[in-house]
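The next block holds one structure in the form of structure tokens; read it before the comments.
What you see is part of a larger complex, with each chain still in position.
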Amino acid sequence: MEIQVNGQMEHVDDGLTLSDYLKHKKLESEAVVVELNLAIIPKENYPTCNLNDKDILEIVRFVGGG
Amino acid sequence: MRLCGLWEEVELPMMNQEHDDIFEIGGKKLTSRLFTGTGKYSSDALIPDVLVKSGAQVITVALRRVDFDADTDNVMKHIPKHVILLPNTSGARTADEAVRIARLARAAGCGNWIKIEVISDSTYLLPDGYETAKATEILAKEGFVVFPYINPDLMVARSLVNAGASAVMPLGSPIGSNRGLRTREMIRILIDEISLPIIVDAGIGRPSQACEAMEMGAAACLVNTAISSAGDPVTMAMAFGEAVKAGRRAYLAGPGVVNEKASASSPLTGFLK
């Protein structure tokens, strides 16, 4: 299926959970915050959150700033 | 929660022994009135020392999209657990964008403090007071501890009081300019007229300027660029920690009067008469 992640279209396997996707991207779930179709996903829901075709993901993290 | 300050071994900052002058804000009791940031360091590994030497207990961070191509270092690794995180909404050009960033920042689970920065001007990075006030009102209602960053304007500051801000953060001069307290006159008026703590943010370039802001009655100063852009950031951080304490102390001690003419400090009787 096709999902949009941080503005880029991406092809991923069907039936992927958010946890799966982050693992596949080598991102620790604790180190990021995820917005799925404009809704913030609580970290405890990552394992049960299924990704669907056309989903729009924003994956953000803290960086240096003043 | 591991996303927050990760850095373990941290000695208690040398300069925070005194508990006679507590700055209570957002439900916290601070012994240091210097806030600092994590921007523009040659190496984020300097941050722990900067915090220890400066005594700062509050530190700002920004929120950005993960960049899958660049394997960037995680700034959080360098922030001691006991330090209070103050995420900013940099990148927001409207109240709505600031609100969205604030909610994401809170979802990180590192507390509910937020520095609102709404900027659409790219030359001087001057904030939009009206959009900032709108975002402040929404987020304060949602339980955030809101620190709005503004151009020093009395009417905007009043609207922030009504909007539920926890402090008002006027700029001294443009962000990162190191130009100092160029807005001195209006900061003086905010301190005089506004009931909330006034925290001078942006533009402070040297410790003497932070010291002066505190002498004027500012509740605190936020200093990032002047530290991270210094030749020796850790030493400069310590200097700012001392200067902010000095200025606060001078404010509490009450400076002597300023005279147009001289007033002898030795007896005015001539030596042999």
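Order of writing sets the labels: A and B. Residues in every chain begin at 1.
To be clear about the criterion, a contact is a pair of C-beta atoms (placed from the backbone, for glycine too) under 8 Å apart; a residue touches a chain by one contact, two chains touch by 3 or more.
For clarity, every value in this text was computed on a predicted model and none was experimentally measured.
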Checklist entry - What are the copy numbers of each protein chain across the entire complex? => result A x4, B x4
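We take it that only the chains that are shown with their structure count from here on.
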Next on the checklist: As a quick test, compute the distance in whole Å between the mean CA positions of subunit A and subunit B.
Outcome noted: 33
Checklist outcome for this item: Touching subunit B in the complex, subunit A uses residues 6-7, 25, 27-28, 30-33, 35, 40, 42-43, 58-66
Checklist outcome for this item: subunit B contacts subunit A in the complex at 1-3, 37-41, 44, 60-66, 68, 72, 74-76, 85, 87-88, 90, 103-105, 107-109, 175-176, 202, 222, 224-225
